Structures are given as structure tokens and as C-alpha cells.
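Only one protein chain is missing; all other protein chains are in place.
Think of it as A, B and C in the order they're written, each chain with its own count starting at 1.
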Amino acid sequence: MMVKKVNKDGFKELFNKLKEEYNIAAPILMEKGKKELIEYGYVDTFEDIIWDQQPDSSPKNIVFPQNSYLGNDFEGHAAYDDGQPTIILGVRSCDIEAIKVLDQVFIEDEMYVDENYKNRRDKTIIVGLSCPERQSSCFCDTLGLDPVESDYAPIYLFKDDGNFWIKVKDSQYEDLFNGLEEGDQDKLNKLLEERRAKFKESSFELDIPIPLPEKDMFEADIWQEMTEKCLGCGVCTYYCPTCYCFNFFWEGEDGESQKYKSWDSCMFSSYSVHASGHNPRDSKDKRYRNRIMHKFSYHPLNYEGLACVGCGRCIDRCPVNLDIREALKMTEEYLLEKGGAESGKD
Amino acid sequence: MEKTDMLPHKAEIIEIKQETETNLNIKTFRCRFLDEDVQEEFDFKPGQFMMVTVFGVGEAPFGFASSPTEEDYVEFSVKEVGLVTEALHNMKVGDVIGIRGPFGNGFPVESTDGKNIIFIGGGIGLAPLRSLINYVMDEENRDKYEKIQLLTAFRSPEDTLYCYDYDWWEDVENTRIKYTIDEPCEGWSKCVGYPHTLIEDKLEWDLPNTRFFTCGPPIMIKFVTNRLKDLGIEPSEIVTTLEMRMSCGVGKCGRCNIGHYYVCKDGPVFTMEQLGEMPDEY
Amino acid sequence: MSKTAEFEPKIATFLCTWCSYAAADLAGSSRIQYPPNIRVMRVPCTGRMDPFLIIKAFNEGADGILVSGCHPGDCHYLDGNLYARRRFVMLNELMQYAGVEEERLNFTWCSASEGKRFAQVVEKAVNRVKKVGPWQGFDGQGFAREEGELVSEQL
Partner (left out) sequence: MSSYEKVTDEIRSIAEKLLKEEEVEKIIGFGKGLFSDEVTPIFVSRLKDVDRLIFSPQASMSLAKYLLNYKEQKVAIVAKPCDSRAIASYLSEDMIKRENVKIIGINGCPGIEDNSACQECDIRNPVIADYTVGEEMSEEEIQAEIEDFEDEIEKMSPAERMEYFRKEFERCTRCYACREACYVCYCEQCFTESNQPDWVGESVKLNDNFTYHLMRSMHMAGRCVNCGACEMACPEGIDVRALAAKMVRAADEIFDYKAGLDPEQKTLLSEYDVNDREKGFMDE
């Protein structure tokens, strides 16, 4: 454990030093037609980085891009991009926990490790950032996350008005920061505590058993009403940092055909339709049920911990602002009404 | 032998058998891996499946139709329904496809030792069962099991599969093989009617310590398993294998789930007892 | 020869079987010469022409398209070409608005007896497409070409 403290210029210098060996991705302002959104992109100049606002989308597309090339049919071995390692700067607790979910699924599963993801993830260093203040639709602390610090990131930043505190938890990265002024660990902890207290009380309380009881929720009659305004598009899954469902597609003819992996969404009908035309989830309420149950029941049963980090992106980017908090509230009421929601495996 | 980059091994089609042609177009493909030591090490359990890649077109899951005892090739049967299956049907002997696998849990072979076995297979559903049938009928394994009975159901005489195996199955001792079609049809002397209606009078279903394996169109599985439960058969002794849309085959791509179970990883073989606990999302 | 002289466009041609396909036959049997750049696909009627076929033709590397059917009024199916006419006008507007040069989109009518006119139509279409050069795809990446000849033989 090492703590360094630098002022703004010191950090800029560090940034420029790191830029030589690493590609650096950070939240920057992206012009999107008439919208201007803060998203993770590769950045060259330090001033472009936006620190004080939660980015509108997560760094998912850096560790798990929408289309990744797996390999072709004549060489037969996987295609790994051997570019420079990447540093993702300024990742808040919600996005760090989201990457932890992806790691759980693709790397830490003893039965099957996804080489394509692992290769990319091993070359990525996550630099966390203590969250300055709550945004309108996030609720990470309601789900038990600590917005002020996450222990899953090897390096963690705390930015108050002038200075950057750098907490290096993983010793292998310490040499990146030697030569910088030492920081007083207790002072940093005090600042963290202050911010934790300052984090204004969240207006969203939730009391649901984790994992949600599978059969009870499956037969619940709330899903139709919950998704009445849902359009059935794929925005919530594409902009959710923990949604990792994927599909394959091929390009080119036989002899030089290439295999790709691409994002897929459980909200699409072609996600689970059989060749016979039968579709176990043929309407948007069944699909949204699968989406909520996967995050609050299936993932906790198959792995451990939730697959929702309360970042609120699915609320902000949804064309009709379908609010997952309303969905969870309805689930809570349904289970209470159903008499004593027994938690644990059904 | 876990290839973890989702890329297939190359395999050559060494034989294509046209099973049916009139109503449904079903072919059985026999393939060998191009790479000898992959062919050597490749092993699977009956009831498991593999992802077959047609290069440049796509990939689809197929259950093994051959038994692991037939070591120097793998077989799978394909009904022409879509893009990949049509591409397969246009292939000829010598063409190269990709095979990834084996995936899934396979039939509970070890715990079936010493039991009577009854197979009830419908249409293309007979393909995954055939892997287990040929395995238990193989002389190395036959004596591990008591009486083996098989009821195959097809739409019409032209839709029968694996006719070339029937004589061999009938010759194996202590077996009873029954064939049925949906409606009577002249020139057909064997049974007629849906399989679930024939269980009582065509099969010795009430032998103690019997395990049932059934696979076929979902509607048939539903009727057969319900009828067996009505007859008092233990749900844990009724084994079936499910078909879902699949892409990765290892429980990662998310689409084949029933509740928190992934049909490709925790299945595709389930007992009716397990299915009873799961939400009926299939 | 300079690069542009070499450029031989490939034109996806959809001919209605009753009139324009017969016109092409007539042009051939009466030995009327016309440029070999067209790749003919027979359709029962221009009414059958799904606009997607034209967009897909561009995606498969065609440099231009030519669609020809019976003159309005003498369609074998009475009004197939009348429906098609509105469809082509709207498709034409859409493609041009999206940036596809108008020379690449050729719609016309040829009756079965107009072998000569068919040859002139093909000539005119080929020259129009030659004027705007090879089609670079909607993404501008172009298509694998060996000395001006399109590699992918799908067409």
C-alpha cells in the first residue's frame, strides 16, 4: 500500500509520462450529433479529461468491445491484438464493480476461461476515482457499493479541488509512481470518511432478498404492468456496464471467413428464438423479467454478488426512461404482499 | 482438451447418409478431424453436443448421434430448417467443417448401470438418444444393463431414421424394439399411434428399477413425461434432453437459460425432477 | 491504358420476364451489339422488385443498377409496373439523398419488340455509370478488384 499526493501539474506530468508506454482512456466530452455526452475514449491531452461528472456510458466498450475479432478459419488460432497496454483513468466504484462482474464470468469461472476477453483484460489497468457526488439516477450505495472507494481497482485516485491523492494498492504498479511526493495516509482516510458522510442520503431504499426467489418471481403478475411503457429495444442492455451477453457472426466466404463476437441483447426477439420459430421469451415483459432476474437472482446463484451496480445508465439512456428502481420497488411490494419473502435458494 | 478461444477444430465429412427426403430433409453426417491427435484425444459422453461451424455461414448445436465407442469418427443428424442446416445439406463428402466441443452434461450413464432402460424417441429426437442406444447395445457395455426397450415414433414410414441400425438393435439379446407412426398407412405392419398412448400395451413399463430416456418434439416430451408420471414412474427416473437456442455452448452468452440454469452447461440433459423445480420457461 | 479507360462497370440488371427480358433476347438474336457490362437477373415483373434487392446489389459490389420492365399499361399482370413505378421513384429519391450518384440508378421501360431500344438503353446506362467511376460501397472501403474486374463472383 503506497499513497502519493500530487497537485494538478504534477498529475499532468505523470499523465504525459504514462502516455508513452500506455494507451490512456478516460472520460472525455464526445460530440454526438446534437447531443454532447461524456464517454470513455482514448485521450492525448490531459485537459480533455472530465473528472467531476459521472460519464454517460461505462468503460465496458474498452474491455469488452461491441465487435471483437476472434480469428479466421485458415490459421485456426485466436487473433490477439498485441497493441500497447491500456490504462483506464477515472473509473468510479460502479464501473469498477461492473468490470468485476465481467471478470467473474469470463475469467474466474474454473470451467471455462474466455481467452479473447482475458487477453484484453490482462493488458488493462483500472485506475479508480472516488465519486465526488451522486448523479440524478444512480443508487449504487443502495445495492451495497461504496461510492467513495472500491477495493477491486489496483490504483485509486481521490481528487479534491487542487490535489490528486494516488492510493496504489497493488505493489506491482508502485514503480510507476516513484519519485512523487509521499502522501499522508491518515489524512487521506480522513478525507475519504468526510466524503462518505457528505454523500447525501439516497432517496431510494430497497429491501429485497438476494437472490430473488426464482419460481415466485417467475409466476409474478407484475411484469406486464412494469414494462407497459417499454419499447422493447436494446438500449438498456447495450449501455449497461454489467450486460455481457454476446453472439457470433461470420464474414467473408469459405477459405478466408472470419469469426467475430458481438454484443447481443436479451431484449431482442432473435436472442432466444428457436429454428422452429418457438421462442421461450416472446414478449418484452418476459424478456425484461429475464433481465431483472439475471441481475438479481441468476447471477448471484451462479456466481456471487449482484450483476447490477446501480449506475443508472439504463434509466438515463432509455428512450422512455424505464426506471429499474421502480421495477425493484414493485418487486419488493409483490414479495412483501406475497407474505414473508424467504431469501436464499428457492 | 478445452479449446478456449471459441474457434473450431477442422473436420472432414467422410460419409453422408440421406435419412429421409419426402416430408423432412434429414441427413446424417460422419466426420473425422483433420488433425490426427485431435481425433485421438476427442472423447465425449452420450447426450453431449457439439457446435458445428459451416465456415463463412454460421454455427449451430448438434447432439452426437454416434456412440463414443465408435472411436474413429463422430456423427450428427441434421434436419434442414435454416441457414446453417441448409448449408450443411448442400455439402458433399470431403468438404471441411468446424467442430467445437463436446459441451453439456450428457446422459447419466454411470448411474444407469444395472437398470432396465426404456428409450422413447420421436423424429429427429432419436438422434441424441441413438448415441446412448448404440453405447448400451455395444457388446462391451451390454451386460451392464438389464432389459433394454426402445419405442421410436415417426410421422410416416418415409420419415423413419437409422433404419440401417434396426436389425442390429433387434439382434442384441434381451431387447424389445417397437416402431410407431402417427396414422395408419398401408404397407406398415408395426404399431400405429402417438408414443404416449402405446406405453402401457407395447412396453413392459412396470419393471422395477427402470430408467426412461425420452427425446423428441416438445409436444411429445410433454405428453410422454406426463403419461409416465401418471403411471407412477419416479420423476428422477425420467430423463430428457432439451433444445434451446445456443451460441457459445459454455454458459456465457446468456441465451439458453431456464431460470438460473444454462441448458448448454447445466444441461441439455435434465431429469423431470430437476425440470419440476425450474420455472417452465422452455 | 489509363485507369479510367480500364474501368468496366458491373451493372446489376433486373429485367421483367415478359417484356425487357424478351427485348434482350431479341437484341441478341438480331445480333445488335451492346456493352457486356450488364449482369441480367430475370424477375417475373418489376412489381416483384423489392427495393432491398437493389440496395443489396450495391452491397455486393455492383457499380450501378438497371431495372427495366413493360411500359405502363401493358404489364402482363396488369398493374405490376404501375406499383413498381412509385416504388422506384421513392427509392431513387432516397438513394440520391443518401449520396448515391443518380447515374448509378437507371429505371426504364422496354417492351418485347424493342430490341434496338434495349441496346441503346444499356449503352446509355453503361456510359452513365462509367462517368461516375467505380462504386466504393456505402462505407467508402471499396471492393476487392483485380485490374478493374470485380473479384466476388456473386454477381
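We take it that contacts are C-beta pairs under 8 Å (C-beta built on N, C-alpha and C of every residue); 3 or more make two chains touch, one makes a residue touch a chain.
Please read all numbers here as calculations on a predicted model, not as lab measurements.
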| item | value |
| --- | --- |
| Shown chains that the omitted chain touches within the full complex | A, B, C |
| Sole contact to the chain not displayed, among A:Asn7, A:Thr45 or A:Asn67 | A:Asn67 |
| Which of C:Ile38, C:Cys70 or C:Val121 contacts the chain that the document leaves out | C:Val121 |
| Interface with the undisplayed chain - residues on subunit A | 32-35, 37, 66-67, 136-137, 203-204, 228-229, 231-235, 238-239, 247, 249, 251, 260, 262-263, 265, 268-270, 315, 317, 319-323, 325-326, 329 |
| Positions on subunit C contacted by the hidden chain, ascending | 51-52, 55-56, 59, 72-73, 79, 82-83, 85-102, 105-108, 121, 124-125, 128, 137-141 |
| Residues of subunit B (touch criterion as defined above) contacting the omitted chain | 58, 82-83, 86 |
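Here is the rule we use: only the chains that are shown with their structure count from here on.
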| item | value |
| --- | --- |
| Chain labels contacting subunit B and also subunit C | none |
| Chain whose average C-alpha position is farthest from subunit A's own | C |
| Centre-to-centre distance between subunit C and subunit A (centres being mean Cα positions), rounded to whole Å | 49 |
| Distance from subunit B to subunit A - Cα centre to Cα centre, in angstrom | 40 |
| Residues within subunit C bordering two or more other chains | none |
| Subunit A residues touching subunit B - in the complex, by the definition given at the top | 70-71, 73, 76-78, 105-106, 109, 111-116, 211, 214-215, 218-219, 244-255, 257, 259, 261, 264, 266, 271-276, 278, 280-281, 286, 290, 293-294, 297-298, 301-302, 346 |
| In the complex with subunit A, residue positions of subunit B that touch it | 2, 4-7, 9-10, 53, 55-60, 81-82, 85, 98, 218, 243-245, 247-248, 250-260, 262, 265, 277-279, 281-282 |
